[in-house]
Every structure is written in structure tokens, then in C-alpha cells.
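Every protein chain of the complex appears in place save one, which is left out.
Read from first to last, the chains carry the letters A and B; within each, the first residue is number 1.
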Amino acid sequence: MAKLRQRVAAFIPWAVLVILILVLPDLTRPTVATEVWVFAILALAFNLLLGYTGLLSFGQATFFGTGAYTAGLLLIHQRVHPLVALAAAALAGGLVAAVIGYLCIRRIGLYFIMLTFAFNLMAYFVVYQASSITGGVDGLPGVSRPPVDLYVFSWDIRSGIAYYLFVSLIFLISALTLKKVVDSPFGLVLQAIRENEARAVALGYNTAAFKRVVFIISGAFSGLAGALYGMLFGIVPIDTIYWVTSGNIVFMTLIGGTSSFFGPVAGTIFFIWLAETVSVRWERWPLIVGLVFVFVIFFFRGGFVEVWRRAYGLLVRLSQRGQPQYGHSKD
Amino acid sequence: MDNLATTIAIQLFNGLVVGMLYALIGIGLTLILGLLDIPNFAHGALYALGAYLLLQLVGLTGSFWPGLLLAPVVVFIVSSMLERFMIRPLYPVGSNYVLLFTFAVSVIVQELIIILWGPVGFSILPPQLLAGSVDLGFFSYPRYHLFVMIVSLAVVLGLWLMLERTRYGAIMRAGIENKTMVSALGIDIYRLFTVGFGLGAGLAALAGVLIAPIRGLTPYMGADILPFAFVVVALGGLGNIVGAIAAGLIIGVTQSLTTQFWPQGSTITIFGVMAIILLTRPQGLFGAR
Partner (left out) sequence: MLGIWPFTGAFADVGPVLDRGMSLALEEWGYKVIGRPIKYVKRDSETKADTATRRVEEAIETEGVKYVIGPWSSGVALAVSEVAKRRKVLHFFSGGTEDISGKRCHRYSFQWAAHAYTAADTVIKTFLRENPGAKRWYLLIADYAFGWSLEKYLKLVGEKYGVTVLGADRHPLGEREFSGYVSKAVSARPDVVAMVNFGQDAIQAVRTFYNFGWQPKQPLLMTWSAGVEELIQLEPEMRENVWVGTNFYYTLDTPVAKEFVRRYREKYGEPPGYALAAAYGMTRLVLRGIEKAKSAEVADVIQALEGWEGEDLLGKMRIDPKTHQTLRPYFFLRCKKKSDMKDQWDFADIIGTGDTPQPAELNECADIGSL
């Protein structure tokens, strides 16, 4: 009985996601909805580092931007197949993450954070200066969306809805993949590193190697997200690699909740909704993000997930039915 | 004097001016880093706040001088309060959260600046007393720039004296070196943090005030300067005050000279240096760890 319950419980978040995917374009514009899932991939990738391994990387935009520019350049100059662009972006993101990860992992704590930040800054300025390739501060306009040719049929993703479906599909695939990663033995070791790295080392794990690998995975998926972003607006802006974007990713993930696999998605929805909807009414919406973030830091450190859990727990207690489920399991 | 030599001399001066300002900001940041163990992402915002308070005071009084004196003091007080009431409670939770809080503060302050003073930048003129240029024999140099150099130097010297020669300074240095020990000696380490944070912030604000007539103000000036502040700190060694001074000057002069010979390369060079230092010699050029 308990096992069935567990299975159902595990299935629920996925069901919620699918439902969200189906209704979101009706609740908001297709462009906004697409953006949500693009950043959701990014947030999940980032949470791999923060929530699961305990690595606060302040330079996620480096991989996001790398992927975006890689795909952008391929799509502008070569009009490659979108899947090829995505693969190239993921590869690029992963490669850059491999290099940066290798260099940054040597240090821990404060130095690690500052190193990731430093590399993000460097990447930004490189992109800024190489304006003949990257368009500099103005970004790369003209990113195309060629049809997705899959032998049996060709999918034209130029319309808003078509592209939205494409992105949500990629998101689901990415989310499933990442979930497999965190549920695997590899994922468990990451969590062990987060809890107590010294102990993990004592148990014989090469923690540095694990960290490097998770960095690469995170970088690859971030690059993928970057490519999707570029194709969304037809432009790769320099903001994709700007350090403030890294900060925004941190905001999104933490506000959503790092202790749960799906938490970051909630944070993403909140952030993008603010960025796209509230921004038109009130340009100072980042203030709201900042304030909410402070609120989260002080009262709901687990983010929306914690809010949800507490509310849920409260409801259960109030209804006084069954046993309170204060599980420590990950959703 | 030969033309190239004159140019280099001017650029050197420019570099020293900018360098002293970087040093001021860097000292503040490295102090906070050394004492509180966190990179203060709000440092840029506090620098901007100093400049904007100056703007406000200039508007109110019509003169530059009250701003020069008051703005850093106000920021010192406000920041100390911030540390005391909002950062201190976060220490038990983890330094990551303190870091993230400072980042949130930087965003909030920037938005508040836009709300209060508008999104358009401002210019402030140097005070009448310091307008125009001075003939230094080989070339003319803006008077205000020289003023900035001198004042920053004076402040830095004053700070160094305070740290090296006074008891409180010694406690502060000890706090950077070994917090547990200082605490064990019965000194209220938390109050030290508060003062340290405020002091660091005040220095950033002072830098903002001094630079305002040279660079003008924009709401994004904080975000613009933050990367450079981090480079100074990295180069000088995290927590190393003297290192920050030297690093600030080196960065400033390097930036100026590369502007002369390779304008596109100046920022890349600086960040490249930062990465190399953090990787190979994390104690900075001047640290000893």
C-alpha cells in the first residue's frame, strides 16, 4: 500500500507539470510560457549544483550564454537543423563547464564562488569585445528557426504555439533526464558531498571528480537552455552571459526551493511571470524580486516548496485525518 | 618634454586617480570580506548610494562640501544598521545566505535609486574651488582630479594609521586573522563585524562621492564598478588591506595605460589577471598564507 502511495506521490509532480504545460499558454502569452520552460531547464540544471551538490556557482550565465551564442551563430550563418543547434549548444556549454569546472573545483567555499563569478565576468567581456562575431553589446539578431526535419515529417516551429510545444517537449525530456541523474547512485553521492564533503572523501569517493562531472552536466543543460532562448526571440542578447543573469538564476532557484527537485520550476514561473507581465505595468519589478528574495531568506528558506509543505502540513493537521506526512524524501 | 612621455605621464596620473578610488572601494570590500567572510555584493550599490546622497545634498545646499562629509557618514550609519539587524541574524544560517542577501540588497538599492532619482543619469560639476586645470609644467591637469588623488591618499593613510597604530585597529586586524581567538579574548566580535561593515560601506560611499563629478551618476554605476572592486580584492588578497591599496593602484594604472595602447584590451587584461591570481595564488600578490 505504501509503495503504491509512493509511486502515486512520485507521479503527481509530473502530472502537475504536464497540466501546467497544457494550460500555461492560455494563462499567458505563448512567448512568456515558452520562456518559463526555457528558464526552468536552466534552473533545474543550476539546482543540480546548488541543491544537490551544495555548490553555489555564481556564474551559470557563462554556460547559458555560451550555448546561446553557439546555437545563434550556427542558426544565423548555417541554418542548421534545430536539433543540431541544440546539441552543439549543449556540447559547448558542457565543454566550457568542463574547463571552468576543472579550474574552479580546486577551491572551495568563498574562493569557488568568486572564481565562478570571475569567469562569468571574463566571458562577458570577451563576448563584449569580440563584437564582430558576437555583435557586442547589441547582441546577435537574426537567429532563425528552421523546421525540425525528422525523416517522417517536418515540424515547422516558427509559430508561437509550435515553438512552445517544441520547448516544452525538450523541457520534459531534460527534466526526466536530470531526475534520473539525481536519483541514481551518482546523485546520491552528490548529496553526500553536500551534506559533508570530508566524510564523503573519507568514504573513498573522489569528490573532486564528482563535482567536475556534475558541473559538466549542469553546463550542458544550461547551454541547451541558452540555445532555446536564442531561438525564442530570434536574438542572442549579451545579457545571456551577463553576471546579473547568473544572479537571477540564483534568485529563481532559491525562491522556488532548492531542497526539492521541482522547486526551481515554481521559482522560475514566479520570476518570469513578474518579468514579463508586471514589468509592463511597473518597470521596477526587480525590486519585488529582491524583496521577495529577502523574505524567502528570512522566513521561508526552502522557497515556495517550503511554503507549500508548511501549508500542506497545516491543512493536514487541521483536517486531522491520517498521519502528518513530514517526509524528508525528495519530491 | 617629448610628446609620448607627456602622454604617458598624463595617463599615469589618470591611473593614479582611478587607482586611488579603486583602492578605497577595494579596502572596504576586503575589510568586509576579511571580517565577515562574505563577498559583499552590495558594495557597488553602497558606492552608488554615496554618490546619489551627494547629489541630494548638493541639490539641497548648493554646495559640494556638505555632501563630501555627510554622505559617507550616512552610508556608514545605514550600513551598520543593516548589518546589525538583517545580516547578523543570518550568520547561524550560513554564509551563502548572507552573500545572497547582499546580492538582494544590491538589486533593491539600485531599484530604489531609480525610483527616487529617476532612470536618467546626472552630472555634478566639481566645486568652484576645484574647477579648471592646474599647470604642472609639462602638462595641464584638472584640478579636481588632483584633489581626488590627495583626499583618497589622506583617507587611506588615515585608515592605515588607524589599523596599525590604534588599539581598535589592532582588534580589527586580529578579527580578520582569527575570529575565534578574538572572541575568546572577550571582545564582542559581532559588534566588530557591524563597525567593520559600516566602515567598508562608508569607504565605498566616499569613493562614490569623489568620483561623481568625474564620471557622473547613473543608477547602474554600482553594478558597473562591482566587478572591478572584486578584481582589486582578488589581486590584493582577500582580507588584505595593504594589498587592496597596492592592487587598486596597479589596476588603475594598468587600465589607464592599456587605454592608451590597447583600448579594447583593458578590461579583459584585468579580469584575466584576476582569474590567474585566484587560481594560482589565492592569497593575492601580497598575501602570505
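One rule holds in what follows: contacts are C-beta pairs under 8 Å (C-beta built on N, C-alpha and C of every residue); 3 or more make two chains touch, one makes a residue touch a chain.
Predicted model, so just to flag it, every value in this text is computed and none were measured.
Which one touches the absent chain: B:Pro142, B:Gly175 or B:Gly237?
The single option touching the absent chain is B:Pro142.
In the complete assembly, which of A:Phe186, A:Tyr205 or A:Phe233 touches the absent chain?
A:Phe233
Mind pulling the chain B residues that touch the left-out chain?
So the residues of chain B touching the unseen chain are 3-4, 6-7, 10-11, 14, 17-18, 114, 118-121, 123, 125, 132-133, 140-142, 144-145, 214-216, 218-221, 224, 255-256, 259-260, 263-264.
Mind listing the chain A residues that contact the chain we can't see here?
Considering the whole complex, chain A reaches the absent chain at 29-31, 128, 131, 135-139, 141-142, 160, 233-235, 237-239, 276, 280, 283.
Going forward, only the chains that are shown with their structure count from here on.
Hey, how far is the Cα centre of chain A from the one of chain B, in Å?
34
Going by the contact rule at the top, pick out the chain B residues touching chain A in the complex.
Result: residues 33, 37-39, 41, 86, 89-90, 93, 95-97, 99-101, 103-105, 107-108, 110-112, 114-115, 223, 227, 230-231, 234, 238, 264-265, 267-268, 271-272, 274-275, 278-279, 282 of chain B touch chain A.
If you look only at chain A, which of its residues touch chain B in the complex?
Touching chain B: residues 56, 103, 106-107, 109-111, 113-115, 117-119, 121-122, 125-126, 128-129, 243-244, 247, 250-251, 254, 284, 286-287, 289-291, 293-294, 297-298, 301 of chain A.
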